[in-house]
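Structure record follows, encoded as structure tokens.
Here the complex is missing one protein chain, while the rest keep their positions.
Think of it as A, B and C in the order they're written, each chain with its own count starting at 1.
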Amino acid sequence: MTEFPKDHNETANVGGIAADRLQSIVDRYIRLEEEKKALASDQKDILTEAASAGFDKKVLRQLIRIVQTKDKDALETQETLLDIYRRAIGV
Amino acid sequence: MTEFPKDHNETANVGGIAADRLQSIVDRYIRLEEEKKALASDQKDILTEAASAGFDKKVLRQLIRIVQTKDKDALETQETLLDIYRRAIGV
Amino acid sequence: MTEFPKDHNETANVGGIAADRLQSIVDRYIRLEEEKKALASDQKDILTEAASAGFDKKVLRQLIRIVQTKDKDALETQETLLDIYRRAIGV
Partner (left out) sequence: MTEFPKDHNETANVGGIAADRLQSIVDRYIRLEEEKKALASDQKDILTEAASAGFDKKVLRQLIRIVQTKDKDALETQETLLDIYRRAIGV
């Protein structure tokens, strides 16, 4: 998927550096960076639309973090413990 | 692009919350998060392969940041200034 | 507190830059950075000792964030809302 072109005819060689290959590395990396930014923008849109529909953005982010948590048992243990700590110091 | 489904028949309503809609928001957000992670993993692969080809990962990251810089004139001004500062204090 | 020395006799002037002043700025900034690192290390020690005493580090960090929260009413509203969202989608 992120392979280097194998049949690529590297013409330029600047200062012992395969310039074409370097350019290709940089270009592919930046293209992926731009795709990530587009996805992050889509995520922002989802939250904006959710807010328009009456949902709370901050709470949605907390909810999403919970859904993403793989170890639900560990999560529950932590929540119980947090509750005990909170009651102990009254917050 | 990240629109909410319009003809969606929301059956569940829990505690005054449109549960189906909430589930949909969360699912779409998380799917985008996973796509971002896949892209980040591809970027990591590119750098790993570049390292195998003899390039320096850390320097590649610096190079990529330079290529991504839109205002090249401002960049050049900063580089000149940094050079002056460095010579002034001898580092 | 972070004033520049006023009666400072700047002897060196490299490339139009007041070298002594630049050196002083950098030194004072870095000294503060080191003090911050020492405090962060003290914080780490506190959590390590708390862990030895049987407290859970991760939960302690969550507790500390709650104590630091200024607007306790807003916090409570968010917690109630999160609870509603969680029940709605069953997590």
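Everything below uses one rule, namely that contacts are C-beta pairs under 8 Å (C-beta built on N, C-alpha and C of every residue); 3 or more make two chains touch, one makes a residue touch a chain.
As the structure is a computational prediction, the values presented were derived from the model and not from experiment.
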Which displayed chains the hidden chain touches across the whole complex: A, B, C
Positions on chain B where the hidden chain makes contact: 55-56, 58-60, 62-63, 66-67, 72, 78, 81-82, 85-86, 89, 91
Sites on chain A contacted by the missing partner chain, in the whole complex: 12, 14-17, 19, 22-23, 26, 84-85, 87-89
Interface with the unshown chain - residue positions in chain C: 1-4, 18, 21-22, 25-26, 28-30, 32-33, 35-36, 39-40, 42-43, 45-47, 49-50, 53, 55, 60, 63-64, 67-68
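Rule of thumb we're sticking to: only the chains that are shown with their structure count from here on.
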Rounded Å distance between chain B and chain C, as computed from the means of their C-alpha atoms: 25
Contacts with two or more other chains, residues of chain B listed in rising order: 22, 26
